[in-house]
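Heads up, one of the protein chains got dropped from this complex, but the rest are sitting where they should.
Should a chain be cited, it is by its letter among A, B, C and D, assigned in written order, with residues numbered from 1 in that chain.
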Amino acid sequence: MLAFVLRRLLQAALVMLAVAFVAFMLFQYVGDPVLQILGQDATPEEVARVRAELGLDRPFVVQFTHFVGQALRGDFGVSLRQGVPVAQLIAERLPATLELALLAAALALALGIPMGVYAALRRGTWLAQLFMTLSLLGVSLPTFLIGIVLILVFAVQLGWLPSFGRGEVVQLGWFSSALLAPGGWRHLVLPALTLAVFQLALIMRLVRAEMLEVLRTDYIKFARARGLTDRAIHFGHALKNTLVPVITITGLQLGGLIAFAIITETVFQWPGMGLLFIQAVTFADIPVMAAYLCLIALIFVVINLIVDLLYFAVDPRLRVERGSGH
Amino acid sequence: KTFKWASAGEIPSWDIHSQNNALSNGIHAAVYESLVYYNSKTFKVEPLLAQGWREISPTQIRFTLRKGVKFHDGAPLTADDVVFSVQRAMARTSNFAIYTQGIDKVVKVDDLTVDILLKGPNPVLLNQLTELRIMNKAWAEKNRSVQPKDMKSAEENFAHRNANGTGPFRLKQWVPDQRLVLERNPDYWGKPATNVTEIVYTPIKADATRMAALLSGEVDFVLDPTPQDLPRLRANPNLKVIDGVENRTIFLGMDQFRDELPGSNVKGKNPLKDLRVRKALYQAIDIDTLHRVTMRGLSQPTGALVAPQVAGWSESVHKRLPYDVEAARRLLAEAGYKDGFEVDFACPNNRYINDEQICQAVTAMWARIGVKAKLRTLPLTTYFPMIQRYEASIYMLGWGVPTFDALYSLQSLVHTPGPGGDGNYNVGRYSNPKLDAVIDRAKTETDPYIRPRLLTEALQMHNDDVVHIPLHNQIIPWAMKKNVEVVHRADNRLDWRLIQVN
Amino acid sequence: MDKLLEVHDLVVEFPTRRGVLRALDGVSFDIAPGEILGVVGESGAGKSLTGAAIIGLLEPPGRIAGGQIRLQGRRIDDLPPHEMRRIRGRRIGAIFQDPLTSLNPLYTIGRQLTETIQTHLDVSAAEARRRAIELLKDTGIPAAEERIDHYPHQFSGGMRQRVVIALALAAEPQLVVADEPTTALDVSIQAQIITLLKRICRERGAAVMLITHDMGVIAETCDRVAVLYAGRVAEIGPVHEVIHRPAHPYTAGLMRCIPDMETERERLHQIDGAMPRLSEIPHGCAFHPRCPQAMLRCHDARPPLMPAGATRAACWLHEPAATAAVAETAR
Amino acid sequence: MSTPVTNPAAIPLVAVHDLARTFDVSAPWLNRVLERKPRQLLHAVDGVTFDIPRGCTLALVGESGCGKSTVARLLVGLYRPSRGRVLFEGQDVHATLATRQGRVLRRRVQMIFQDPYASLNPRWRVEAIVAEPLREHGLVRDRAALRERVAELLRAVGLSPHDMVKYPHQFSGGQRQRISIARALATQPQFLVCDEPTSALDVSVQAQVLNLMKDLQRQHGLTYLFISHNLAVVRHVSDQVGVMYLGRLVELADKRTLFAQPRHPYTRMLLEAIPKLHATGQARTPVQGEVPNPLNPPGGCAFHPRCPHADARCQAERPALQTIGGVRVACHAVQEGRI
């Protein structure tokens, strides 16, 4: 177990290094921060001076090593747009994205799994067909379109929900929550829904397919032969076996949620990391972009690790070492 | 009354001397005031913190400060604050150097009098001073904010997130990308007409969402509504749209330096160096349709490089060459390009109103005379550096004139590139010594009679040579609820003293 | 009524694209309490389907298209699902071929056992666990108290098969349907399992329907044996009779195919040809194309099960009208 | 083996000498280091020696997991041996396979796999399956000739040439097994390794397959290594029988001798466990005790925990395979004459 975690951490470090490298490539290619800083009237001397101040005149390798060294200490430099340490910016924005992504994930799981189970068990009923059709729409529609249509319907036409922003927040230590603030949920509904739709559809289809597969296995047949109740068979035996692949995909998708949040956050002016990132892109705010990439990679790595540990919790076959148990 | 408004951008800092950003300059003006300011209706410079001024010599101007003005923390405004603030704007980490270029130093005469000493005669000093806002010296010293915030360093001064000005509003809360709240300053020295007690600003980047926020009533005012939605907004009984000509001219520039254009099928020569070709391109543009369809009327077609508010503008330079496809074809044929030619064409896609659509439409119009423009559109972050590397053959640019003086444009756009900001955006690298000479004379000419003539002459020479192909002055629409009364300003900023919410 | 299970004229069909396939066609047999009935026949003859039909677990699109199944005189083939569920496990237990895939890998065997017990019997959790341990001991699993909390993958193949048996017996059913319970195992484990099965039947008085390819196992274990061919019962009777005096030519052929330990032959006897596919079962007796004794009649009419000595066989040779003389030539 | 080679017919076609194969089943390196576990080696086959004369059949029997399939795979070169050699007509098989001669050898040694369905590619037509070895070895190049040869092979195994266009799933188990035999015969091999070729079949189909194999042996002088756990089948097909236990050969004898007079206690127990057809209702005696863990085999004679005759020597010392009364057997008790 310990060895497993250690091995994963080692791999994670490699993955992170690769990501850092790519992140660092950003410095080279995405826009020129110097012109952004100095504005249009800069003289060549000024440009050279700022270039030197930012360390952009040094060789690539030196810059990269410096970057990794700083990044390891959590120092990603200063946002060129806001003049604030990037780490601080990210810390401010992380809660908003996390809250949104977690809520969307919860929504996707809480609705997706039962809908998938239903669609598998009641294959052919009209409700199951409806679920399947809706899920197809969910995977076919681009996120931004869904978001804007939701705004159009619920904010503009019906006026039920706000169309942008996060509203008031409640501070809980470093974390800030809109959900706990009075009326805060109203701000969360539309973005979370938009973000969840794709995942929901995916999870639902996945659960259905897996469930159908599991329902055909011998142990389910044998469980039936033992006369167990349908409840016990479907939710005790089948669902748990279904969960193993669902956990993998969901884990990866949660990371995807955070990445997808870029679009949702832009559409809803949700003050999270995605918005930060996209604004950094329009400003060529390279330190922010680099930090964002590294953070996303870190989140992926952590989620992968958690997924693997969850595997251990769910599937006893993985718990024993190979070779023993004969 | 609370006034809630939105636009796409966000201000980078509350430090008034850190970033010269149009949006933040406009917002800062609610909290910090400058010595003089434009009158929102006439666009004449009028006194603000300075009660008056007088020219002691061409290079020494004496300003008398208004009495009884208090900063938000209660400290009175003194000459020390003015000296401190102007010097602060001249600091190395400040981005306001363009507004202090001509200033040699600032000297306190007495508690309510300062002298500004110039390096040479400066016809646009007052215009520059409109953007130099005044900060309290003692407050800045107490709160480690003597130097403007350096955006490249993590070091954060107090003034980055806090404000202490003399303006009609005080900073209450600023959460970047979320909300900016200003509240009424009860101790304001003036008697502003506004009935607003609180101003809430939210940046909303996505166009559709911003419009949705207005339509759903979540904001009262949108600074930058999307042009295609205007007919709808105008038709909405709860909303209204007001617009006015912005002091910004959109034009196309052409590479007139290279001997052969990269990406063109014409080898060995540069067709854009040929005046006939430039004229042909000009005359092939159906500006009226562009105005009517693409801009939906939100433009003022022009043949000049500057907007009407700008000194040097005249009816004659405003007149365009006529739209005439036949003439264009003929000119091309005369120049030896009967079948047209291929040329590279670059445009920004998120900078000017409808920039991408304009370029597409122009591409289509040129296609009719056989000029095959290969259009590429880039976001402004990559576009501006790209054209400054002289990589575009034909490019789009919009030039605003904060000083309301045509020299600003002529020097940057037409003068042969050189030191001191000459031709810094002449990215077609046009060079005409005669024109340069006229521009150079205008730099020091302060005579209110001769100066405009010089500028007009330069603009006319520019037109005669078709250095650029002017398109139009942008008309900026503002959208708001019916019950909101504001004054539209050509610099696209709100005058906080005049907002009414009924 | 002294019969535990009666299957009468069972028909199982698969509707497919190219028409309806009849996989079982008029299968009839019965099992008495405490009896072990062996079921043999060529691969695809319908052995597993018969078992599945009895426990009501035919996989769709398969369906019972005719006939009756009675358990202690009560029809069970038309019961609604929830009632059938109560019979499964409680009154009819089932054992499938593959011990590895029959157990849910995610739960301890203890949990699977107590779950089954508690579904059918009204006992406390502690009592259920006690019984589970008992069952494991009964099936010969050493250190049952400890191993009850292990997961299926921690057991060897033979032990897993024993766990499956324990599960089938958990609610003390009166009938056990065992579908090839030893095919995957080697002789020594096979012997253990068969011994176990027999002992448990003897001790608990349960009846067993044992499906297998292995004639040795049949001979050793069963009281009676049914021979299936192409979805029909070819012959049914006491095991000794069927093995030593088969009445149906197919059975006879089958018995002669077995390589035996005593005599030595250069060539094994074989039945030429292959069983017809379901879509092209010939008219009349399904075996007639391969039958050395086929008569004209076999082409036209399908023989019913007829008494033939101590057994009953579906063969016109044993039609009462047909004389012993004909039967004599068959020998 | 030890007799000097004088006449070519006396050379056994296949000679296996001290063949061993271990599998490394250790945990990954980091786990081993952290948990201080040693490397774990599984001795699947551990020093097996036998010959098969031309035209003869050697059967291997033994419990599941005792290494029968591993021996088979070693013989056809699917695994490389950890120790020992396999000689085919005096040539080292694994050395030859590495050289240009390897293709010729491939042609001469073929294998029939246990599962008739799994060993046929489900997406190929029978024609392609049977023709593959012919094409691979360039034996027949012409399309029509290839077809003709495939038809001939199918006829040889009792299938119709019309079956060529069908897919494997359209055949019965016995027919599938015939297809794989036809494929194995395509290159006209001299040596055929058969790994439980009939265990999935019912008796009538089994009889068909076994008869076919015998016919081929008679007609073409094939040599077989035959693996099965059905002793009745073994008795029918084989000339010699080797009994394996935990990777080792414990007894190797002529078929008649072995069945009439088993020497090794394990062989005896195995024969006891055979269900007897003609003694209906009679219980048999299963082999006692649990199957040992191959990763951690008992010391000394691996069978001693289950052996009724085991003594102190059996626990300590591993018996070698010795010829006693014409039978090769590895048992202290037999060698000492205790049984």
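Quick note on the criterion: contacts are C-beta pairs under 8 Å (C-beta built on N, C-alpha and C of every residue); 3 or more make two chains touch, one makes a residue touch a chain.
Here, contacts and distances are computed from a predicted model.
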When you check the chain that is not on display against UniProt, which of "phosphoenolpyruvate--glycerone phosphotransferase", "Glutathione transport system permease protein GsiD", "Putative acyl-CoA dehydrogenase" or "Cellobiose ABC transporter membrane protein" does it turn out to be?
"Glutathione transport system permease protein GsiD"
Touch criterion as defined above, residue of B:T2, B:T289 or B:S316 at the omitted chain
B:T289
Where the complex has a chain not shown, which of D:H43, D:K68 or D:R106 is the residue touching it?
D:R106
Could you tell me which of A:P162, A:G256, A:P271 or A:P287 touches the chain that is not displayed?
A:G256
Take the complete complex as the reference. Which residues in subunit D touch the chain that isn't displayed?
73, 76-78, 102-103, 106-107, 109-111, 113-115, 118-123, 132-133, 136-137, 180, 183, 187
Positions on subunit A where the hidden chain makes contact
11, 14-15, 18-19, 22, 25-26, 28-31, 132, 136-137, 139-145, 148, 152, 156, 209, 216, 252, 255-256, 259-260, 262-263, 278, 281, 293, 296-297, 300-301, 304
Counting contacts across the full complex, list the positions on subunit B that touch the omitted chain.
207-208, 211-212, 215, 226, 228-229, 231-232, 262-263, 286, 289-290, 293-294, 344, 349-350, 356-357, 359-361, 363-365, 367-368, 374-379, 382, 386, 391
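Everything that follows uses one rule, which is that only the chains that are shown with their structure count from here on.
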Taking each chain's C-alpha mean as its centre, the one farthest from subunit D:
B
If you average the C-alpha positions per chain, which one ends up nearest the average over all of them?
A
Counting in whole Å, what is the centre-to-centre distance of subunit C and subunit D, each centre being its mean C-alpha position?
32
Taking the mean of the C-alpha atoms as each chain's centre, how many Å separate subunit A from subunit D?
54
Which residues of subunit C are in contact with two or more other chains?
156
Find every residue in subunit D that makes contact with two or more other chains and list them.
none
Contact set on subunit D toward subunit C in their complex
63-64, 172-175, 201-208, 210-211, 214, 229-233, 235-236, 259, 269-270, 273-287, 290-291
Taking the touch rule as given, give the residues of subunit A at its contact with subunit C in the complex, in rising order.
216-219, 221-230, 232, 236-237, 240-241, 314-317, 320, 325-326
Contacting residues of subunit A [partner subunit B, same complex]
30-32, 35-41, 43, 50, 53-54, 77-78, 80-85, 148, 151-152, 155-156, 159, 162-166, 266-269, 271, 275-276, 278-279, 281-284
